[in-house]
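Sharing a structure here in structure tokens format.
With one protein chain removed, the remaining protein chains of the complex are shown where they sit.
First chain written, first letter: the chains are A, B and C, and each begins at residue 1.
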Amino acid sequence: MMQVRITDQPIDPAAETVALTRGRSDVGALVAFSGICRDSEDSGKITSLTLEHYPGMAEAEISRHIEEAKARWPLLGARIVHRVGRIVPGEVIVFAACTSKHRMAAFEAAEFLMDFLKTRAPFWKKVESAGAENWVEAKEKDDNAAARWERGAKRKAAE
Amino acid sequence: MMQVRITDQPIDPAAETVALTRGRSDVGALVAFSGICRDSEDSGKITSLTLEHYPGMAEAEISRHIEEAKARWPLLGARIVHRVGRIVPGEVIVFAACTSKHRMAAFEAAEFLMDFLKTRAPFWKKVESAGAENWVEAKEKDDNAAARWERGAKRKAAE
Amino acid sequence: MKILYFAWLRERVGKAEEDVELPASVKTVADLLRFLTGRGEEYAHAFENAKVIRAAIDKVHVKPDAPIANAREIALFPPMTGG
Partner (left out) sequence: MKILYFAWLRERVGKAEEDVELPASVKTVADLLRFLTGRGEEYAHAFENAKVIRAAIDKVHVKPDAPIANAREIALFPPMTGG
């Protein structure tokens, strides 16, 4: 099954998760992350988000990071699904799951994938709030989160 | 809703997850861990696991760790469901989920809860393998995993 | 005093719980383990490796030097292996 999917339709985390475990009993740990559109941020109420992406590169870049994760941790499976287009609060923006025999690999790999997806995968968010639309600015803390993994270490560095 | 549940019935991670996000749109991140019964371990094929627990203390001990997690991270919700009784490969042994506004708190808190659940919650596993039943021995690596969080630090220590 | 046993400790002792009359000299969890060890062959077997045994008083983890005077129930068990 496809490890990476980009879709303009609602994401169902349960359905995406099932595909990682169905019909196999070697999986001992599943970590599933859902990033969800909130209804407010520091600047006020959010009406909607619109996600733009670079077709082709988005899939390729995420796939490269999944391969990197598989080289670092003994994963049995990984899956990332990213929503594009217009999204309203409560809907899932991104789903990322990893399976392994043991929990630590699954936890670390899922967090690694999300840190890199945030800073390296070509998606851009525009937020509609109080009638105005604004592009979301990249956050330094996301760059810092990704940098924790840079030293080729299997475990991320302490802060 | 109950944050902690112990059950002798199959656990449905999707159903347990829904309860953490339904009807609210302040949740930006959900991390859900499932620990699943594998069909083999180092010593051979697994027929079944039987989980024993200390009723009352198991719920109380897990609740104490959830309170500790809420003191360390800005969590919006947490839920842990633990299976007891006889389990066959492919079934979920434990489900742990945390929600927060941002992903890092949800990831860290979920991993923290699982590390402590493994070493401090009064459950014991007996494994049936090739017709023989044996109690699972505690693993040093689980003690080490829990020890990473000991220094009162919000972030776990690097290895 | 109500004593509970779990997992292989329960199997070796042969019961899940019992009420035990404790002499006044048994003041801590460590004292209790020594006392129980002398109660018969099955206890000697159950407690032969006393340093791996964990204890909880009234459903809270305690160390071997914990006083047991005010306990309602004391649980003894091997290292935990849940999750």
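The working rule: a residue touches a chain if its C-beta (ideal position, glycine included) is under 8 Å from a C-beta of that chain, and two chains touch if they have at least 3 such contacts.
Since this is a predicted model, take the numbers as computed values, not measurements.
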Partners of the unshown chain among those that are drawn:
A
Which of A:A19, A:V88 or A:A138 touches the missing chain? It is A:A138
Considering the whole complex, which of A:R5, A:R24, A:H53 or A:H102 touches the chain not shown?
A:H53
Looking at the whole complex, which of A:I11, A:I46, A:I93 or A:A110 touches the chain that is not displayed?
A:I93
The missing chain sits against chain A at residues 35, 51-54, 56-58, 60-61, 82, 93-94, 114, 117-126, 135-138
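Just so we're on the same page, only the chains that are shown with their structure count from here on.
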Relative to chain B, chain with the most remote C-alpha centre
C
Can you compute the centre-to-centre distance for chain B and chain C, using the mean CA position of each chain? Integer Å is fine.
26
If you average the CA atoms of chain A and of chain C, how many Å lie between those two points?
48
Multi-partner residues of chain B (at least 2 other chains):
35, 114
Residue numbers of chain C (touch at least two other chains):
none
